[in-house]
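Only one protein chain is missing; all other protein chains are in place.
So that you can tell them apart, the chains are marked A, B and C in the order they are listed, and the count of residues begins at 1 in each.
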Amino acid sequence: MIRVAIIGASGYTGLESIEILLRHPEARVTYLTALPEECGHVADMFGSLRGRLEMQVEPLDMGKLADSADVALCCLPHKVSMGFVPRLLDTGLKVIDFSADYRLKDVVVYEKYYQPHTDRENLAHAVFGLPELFREDIRSARLVANPGCYPTGALLAIAPLLKNGLIETKGIIVNSVTGVTGGGKNPSVLFHYPNMNENLLAYGIGSHRHMPEMEQIASVVAGTPVEMLFQPHVGPFDRGILSTVYCDPKRSLTKEELHEMYRTFYQSEQFVRVLNGPPALKHVARSNYCHVFPAIAKGKIICFSAIDNLIKGASGQAIQNMNIIFDLEETLGLK
Amino acid sequence: MIRVAIIGASGYTGLESIEILLRHPEARVTYLTALPEECGHVADMFGSLRGRLEMQVEPLDMGKLADSADVALCCLPHKVSMGFVPRLLDTGLKVIDFSADYRLKDVVVYEKYYQPHTDRENLAHAVFGLPELFREDIRSARLVANPGCYPTGALLAIAPLLKNGLIETKGIIVNSVTGVTGGGKNPSVLFHYPNMNENLLAYGIGSHRHMPEMEQIASVVAGTPVEMLFQPHVGPFDRGILSTVYCDPKRSLTKEELHEMYRTFYQSEQFVRVLNGPPALKHVARSNYCHVFPAIAKGKIICFSAIDNLIKGASGQAIQNMNIIFDLEETLGLK
Amino acid sequence: MIRVAIIGASGYTGLESIEILLRHPEARVTYLTALPEECGHVADMFGSLRGRLEMQVEPLDMGKLADSADVALCCLPHKVSMGFVPRLLDTGLKVIDFSADYRLKDVVVYEKYYQPHTDRENLAHAVFGLPELFREDIRSARLVANPGCYPTGALLAIAPLLKNGLIETKGIIVNSVTGVTGGGKNPSVLFHYPNMNENLLAYGIGSHRHMPEMEQIASVVAGTPVEMLFQPHVGPFDRGILSTVYCDPKRSLTKEELHEMYRTFYQSEQFVRVLNGPPALKHVARSNYCHVFPAIAKGKIICFSAIDNLIKGASGQAIQNMNIIFDLEETLGLK
Partner (left out) sequence: MIRVAIIGASGYTGLESIEILLRHPEARVTYLTALPEECGHVADMFGSLRGRLEMQVEPLDMGKLADSADVALCCLPHKVSMGFVPRLLDTGLKVIDFSADYRLKDVVVYEKYYQPHTDRENLAHAVFGLPELFREDIRSARLVANPGCYPTGALLAIAPLLKNGLIETKGIIVNSVTGVTGGGKNPSVLFHYPNMNENLLAYGIGSHRHMPEMEQIASVVAGTPVEMLFQPHVGPFDRGILSTVYCDPKRSLTKEELHEMYRTFYQSEQFVRVLNGPPALKHVARSNYCHVFPAIAKGKIICFSAIDNLIKGASGQAIQNMNIIFDLEETLGLK
């Protein structure tokens, strides 16, 4: 039985991780931490856990952590996380980090979008935790950088094309719409119910932090630098990201070729399904699945992908990574 | 042309009042005030007014107010309002106050639910602004206490029964569900989109401030003390209040008698419609209408009413009162 | 491993039953049936099952059913179900029936609300499947009548009061609001998205079929005839029923007594939680839990309950019943 600690359990990804672990036959939550002012019974934090999990959320104690867990899911925010991860690793635990702090290999890029990086040593050996692309590296990782929600959806949408060198690596456009949980659990003016209900809008124009993350991994997959324009939007629903990716084929492809190529690429994957039509967000809500559909229209390739931003885009993918690291069946807790 | 000032224009009722006045052929907004830190162009406060109203929101200046307006819609919060209303009245303007400060005639009751009352003098002559019940008093009022949203819906639902002495005046139950704008425009944990979306819950059990307001007015209408149990809920939609009122008939009534009585009671009213079936909230959204439907079931009378909480429950009713005070056609701006 | 057949798998309760069984460690779906025109791969029927369950939905074949299953969840509609249940029982399977056909013991009442009953024999020995009240009877049942969604919520809200004889058995008012899945999966004008979104309305005034069901079971619990007025509403959300039940105490009770009594009554129950404040629908969504909260206000007792209409109100409760019948841990697949 794998013992799992959740560091920074008070947010949406903490709750989702707990929910998944409650269904996991070979892992269980053994330690939950949060800021002192947020601590207390876990059901006082998350009403939906009432009667389902009898645990206290406690301030982080490294000694207690070391004694009680085999792996830490680190759900701390960007910039905060790298202040804790070195110490988590020092306890000997495996660490799966949800923040962006260990995703960008190029420190210059990281520091442009975030702040000075204080843990370059661990950054160097962190593995980008997208199992469909880096499963073998994850298997032996001590520190996994769990991917961003948008990059997960966008990369799974176009990885087959990049890998097979079938599209131009410039001019790729990623148009995404996320649900409001993507903005976290802190109240704000925009996400006040009467402001966001029946609303839809773009944000982060040309500047979203997930853009360099997408480009870095896309470049690794393609074996050549890839340039992507990523435009996020937020819409009036709780969960999910629908990405519509536009790209230019290098050569003419038939619809049949395209589908066949996607099916071949993902044939061994448990959590990616290549559909025959455009994916619906509701069909992936609360699951670890990514539904993809590649299409051809007016000389462009349009690739659609749908994921749950909190599951395949965060906690589900983290547990998938954990299963890989501990050599468990990859789908445990997730199907 | 009636010149209208809106004192405390930064909230939802301020915006709704502006929207109505933009359609009003014989009134116009001439002065908008808010706290200094909220001031600026009105379209920066409310994006939906962009291009439609070129006005600054300014800190309140009594001299400027006196010069620029004939009537003040005072949209300040409970407890704050009574600190301003005396001065507003001193300028010679008519005042329509949206707060609870002038609704409860019994100061003891007011002070139990709110705080010490500091303006008993004006309280004494304030008129409760529910035109369907107190139109003649409103006509000559200098200060109108605009009714609460819940009392408006509940009272219109059962006024015919109370007036005709047909129901027991104890044991009346008012079960209401409001949309989230009823909670105002300040962000909060409960009204954070992902918390309120797909949610529904009760609040204010046995303690909501609109309960004594309902009872006071119901007692006036019935000519005898009325006891009501009011239970509010909040649901996942922007606007509207659906009230389901349960009461005990004093004598047996047929469905036909009941309907006939309601139709007679409201036959001259422009904004109350007696339906043949249960009202749907969406049919009254963004209108000043109240849809009511009385029914009989298992020996009880069930009265349903639907209003828009921001229109008939606030700004629309205020403009209706303004029209009455200034001897305009009562429906101007509202149909 | 319990083998489960779902008869009439094409509706929302079919999908929910499948979802639960996919997480159940000691049961699995072995046979899915639907009308011939609806048959095919289960993922073509429910897109969210894509990749998660490889099964065909087939027309019902009694021989195949008998060979492949230990228990049948019969998800057929009211009136249709009693045409199939006798034959399902003849195969030797246990049957858990989701329809109303075996819930009302009094055939006269059934025939008033539904139609002539054609299977009085099995009706006589069917057990009402509300485990919190009838667990021992369920244990040995061959045919379980799975309760209606509204009665489940309403009865759990007031069972402690009825059992302890603390409330008047006349004049009980059940005011409920359901999500739209309660209306089934067939498109209709009212449930067309733009009609139901941002809407809320009452229906079934004095005539809802769940009213006699509530009264029957409440009377059994109280040991004396109980009269209830049930008023359902439908609101703009997918799932859940919030019930607000008003009743008159026979004697004065303190808030502490009331809570203590509820906690004692439900202390051994895994799926009922007595809260310290009003339940929020979102906290029970997608779970088999019922959250209850009893309160006192103005001389009345108000009991609130929240359930997921498709889980504790249908499929979850059916699996709970199945677990009891097969002597499994009652919470398997449901926690």
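To be clear about the criterion, a contact is a pair of C-beta atoms (placed from the backbone, for glycine too) under 8 Å apart; a residue touches a chain by one contact, two chains touch by 3 or more.
These figures come from a predicted structure and were not determined experimentally.
Asks: Based on the whole assembly, the unshown chain contacts which displayed chains?
Replies: Contacts of the unshown chain, counting the full complex: A, B, C.
Asks: Just to verify: which one of B:280, B:295, B:314 or B:328 makes contact with the chain not shown?
Replies: Selected residue, touching the omitted chain: B:280.
Asks: Would you indicate which residue among A:55, A:109 or A:296 is in contact with the undisplayed chain?
Replies: A:296
Asks: Mind listing the subunit C residues that contact the chain we can't see here?
Replies: Touch set of subunit C with respect to the missing chain: 12, 179-181, 185-189, 191-194, 196-198, 236-238.
Asks: Considering the entire assembly, which residues of subunit A contact the chain that has been omitted?
Replies: 173, 175, 177, 179, 195, 197-203, 205-207, 227, 229, 231, 233, 235-240, 242, 244, 246, 278-282, 285, 295-298, 300, 302, 304, 306
Asks: If the hidden chain were put back, which residues of subunit B would touch it?
Replies: Where subunit B meets the chain not shown: residues 22-23, 25, 47-48, 50-52, 198, 270-271, 273, 275, 280, 282-287, 289, 291, 335.
In the analysis below, only the chains that are shown with their structure count from here on.
Asks: Which chains sit in contact with both members of the pair subunit A and subunit B?
Replies: Shared contacts of subunit A and subunit B: C.
Asks: Please find which chain has its CA centre nearest to the centre of all protein CA atoms in view.
Replies: Located nearest the centre of all protein C-alpha atoms is chain C.
Asks: Report the inter-centroid distance (CA atoms only) between subunit A and subunit C in whole Å.
Replies: Subunit A and subunit C have C-alpha centres separated by 36 Å.
Asks: Centroid of subunit B to centroid of subunit C, CA atoms only: how many Å?
Replies: It comes to 39 Å between the two C-alpha centres.
Asks: Note the residues in subunit B that touch 2 or more other chains, in rising order.
Replies: Residues 179, 197-198, 236-238 of subunit B each touch two or more of the other chains.
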